[in-house]
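Of the protein chains in this complex, one is absent; all others appear in place.
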Amino acid sequence: MPDPVLSYALPVLLLAAFPFIGGLLRGIDRKITAHMQSRIGPPVLQPFYDVIKLWGKKPFITSQFQPVLAFGYLGFSLMAAAILVFRLDLLLLLFTVATADVCLVAASFNSKSPYSHIGGMRELLSVLSYEPVMIMSIISIYFATRSFLVGGIFSLAYPLLLLLPGVFVAMGFVLIVEMKKSPFDISASMHAHQEIVRGVFTEFSGYTMAMVELGHWVKMMLILSIMAYFWAPNLLIGVGLALLLFFVSLVVDNIYPRLTWQRMLKTTWTFGFTLILANLVALFLLGGV
Amino acid sequence: MDIMNKARVKSPWVLHFNCGSCNGCDIEILAALAPRFDVERFGIINIGNPKQADVLLVTGPANRRNFRVLKNLYDQMPETKVVIVVGSCGSTGGVFYNCPNVLGGVDKVVPVDVYVPGCAARPEQIIDGFILGLQKLAEKGKKKVEGR
Amino acid sequence: MPKMLSKVLKSLITKPATVRYPYVKPEPVPGTRGKITFDMKKCDLCQDCERVCPSLAIKIFPDEKRIEYSPFRCLYCHLCVESCMQMAIIPDVVVGAPAFEKVMDIFKTERR
Partner (left out) sequence: MYGELIVATNVLLPLIMGLACLGLTGRGIRRAIIAIMAASLIASSLLLFYSGGFVYSPNYLVEMSALILGFCLVAYFLYVGFRIKNVLVIGLTLLQILLVAYFEYSAIGVSVEPALMVDNLSIFMSLIVNIVGSMICVYALSYMDEHEEILQLSRSRQPRFFFFLLLFLGAMNGLIYSNNILWLAFFWEVTTLCCYELIRHDRTKEAEKNAAVALWMNLTGGVALSASLFVSYYAIGSIALNELLMAGAAPILLLSFAFMALAAFTKSAQFPFHGWLLGAMVAPTPVSALLHASTMVNAGVYLILRIAPAIKDTHLTWAVVLVGAFTFMLTAVLAISQRGSKRILAYSTISNLGLIILCAGLNTPLAYSAALILLLFHAISKGLLFMGAGVVENRLHSQNIESWEGLLGRFPLTAIIMIVGMISMFLPPFGMLLGKWAALEVIASSPPSIVFLLIIFMVIGSATTTLFWARWLGRLIILPVKETKLRAEKLHPPYLLSLLSLLSLDLFISVGAAFFISNLVNPTVGGGYSVQIGAPLFSINTTIGSFPVLLFWLAVGVIFIAGFAVAKSKGGVVKPPFLGGENVEGNPSAFRTMADTEAEFQVSVMSFDSIGEGRLNKYALVGGTLLLALLFLMVMF
């Protein structure tokens, strides 16, 4: 389908919408969380107010490199989103997400602050905990589609979810880690106090923080979009599916306490690996490949 | 820049600093954050980090040990910012007025924008204080724009 | 966890416990110790209240026949109310309102 509208205009539009939908979702997230805690919560547009306000504050930085790296986090997240909407290689997407994370960690390591150093280290550990699961998920998608290109998902006879339910659940873990939700929020919870102040975000302020926040939304949207692709031919059901998992992650956030990094690693790896491997073995046995 | 000011008023992030209070006011602040009063309705988040905070919420009188800390935290908050003092001790020194270690009100150390009386101040009053504080924040935001 | 789960889901569908404070003002609770006012018709400027005040919130200038009371200093302990022989101090149930400046409440009398 060489339709220029479908192959270029739509992805660009989608890409531009990514931060907005992400921000809206963050607002909904806060609203739902508040209601779960029997509160009213902020308006749905609250995340946008926050980011606009942060952008307008007087800039404090830790060094000349920090804003560049913070922008790198946003930029590489957007780039990963671009890779997804333009239907390029999924492995490439993964590497780009890792690059974005390294940018964030590097920015937090940039100042000599104990809090952001511990936060950065923990952020690396959470990368360590979700990256293998994510690579395995992508390889599983490859097993189902025989292609690493996103386009392969669209040429499948069955929705991906029917072939890879275990992988879908495992991606749920990735989502929770990426959203920095409890129980995997050791590097930095999105608000309120914690033992290391704001962890990896401690030394960001003003516009650098705004960029990091935007990048965070984009990344959340990225994972949710991958989830949506699990029902690729009918994206509407896919979006519903992604939103369902989003809601589940909020519930989990509210009922689980924070884990230590060892527990986090054990949980994501054991559950993720077992789910994916069991799924793949079943796929091989049933001859679905 | 109107949008900016609106956003500023809609999203005041709070740094709460206990300057040596008896914890009465702190508990009331937490009560204001908790579901019954839920100040997150106004976008107020207890951020705990001066670099991202807009409102410095101080309880307790300034004393010789930690006025430096207070000053430092204030300096580390980027403009635009307001300082709200909660409780009588923070406003004037209160019952500790004559203690050898106490300097007096928080306004001896950093410029204070809003005083919330009470011992301890009730959550309703803290919310009222916030409303005044946000007015001040909007004013400061406007001034900043005009100042350019 | 299951307990938490049911709780979380229940509060998701029930009405929030939040009081919409600035829009809905609560009824003041009787018996709360709040701000004080001086009934200058009864006050004889004896300075009893000034002496018992733990935080020096009341200052009485007998010569000028003036009382200065700072709600920003007051502890709302109502020792003054108890100590006043003339029953000249009227307790309120609401404490002082927040303000930009620490304004004093000033009471004057023409008596004596």
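Just so it is clear, A, B and C label the chains in written order, and each chain counts residues from 1 on its own.
Heads up, the rule we're going with is that a residue touches a chain if its C-beta (ideal position, glycine included) is under 8 Å from a C-beta of that chain, and two chains touch if they have at least 3 such contacts.
Just so it is clear, the model here is predicted, and its values are computed rather than measured.
Shown chains touched by the missing chain in the whole complex: A, B. The chain not shown here is touched by just one of A:S116, A:S182 or A:S249, and that residue is A:S116.
Remark: the residues of chain B touching the chain excluded from display are 17, 49-51, 65-66, 68-70, 72-73, 76. Residues touching the missing chain, restricted to chain A, are 58-65, 67-72, 75-76, 79, 82, 88-92, 95-96, 98-99, 102, 105-106, 109-118, 120-121, 124-125, 127-128, 131-133, 135-136, 139, 142-143, 146-149, 197, 202-203, 206-208, 211, 273, 277, 280-281, 284 (touch as defined at the top).
Following the convention adopted for this analysis, only the chains that are shown with their structure count from here on.
Inter-chain spacing, taken between the CA centroids of chain A and chain C, is 51 Å. Centroids of chain B and chain C (each the mean of its C-alpha atoms) stand 21 Å apart.
One inter-chain figure worth recording: chain A and chain B are separated by 34 Å, centre to centre, where each centre is the mean of the chain's CA atoms. Shared interface positions of chain C, defined as residues touching 2 or more other chains, are 16-18, 20. Multi-chain contact residues of chain B, defined as those touching 2 or more other chains: 35, 38, 41. On the chain B side of its complex with chain A, the touching residues are 3-4, 6-8, 10-11, 13, 35, 38, 40-43, 45-49, 51-52, 54, 76, 78-80, 141. On the side of chain A, the complex with chain B involves touching residues 30, 34, 37-43, 46, 48-50, 52-60, 191-194, 197-198, 201-206, 209. Residues 1, 4-5, 8-9, 11-12, 14, 16-18, 20 of chain C are the ones that touch chain A when the two sit in their complex.
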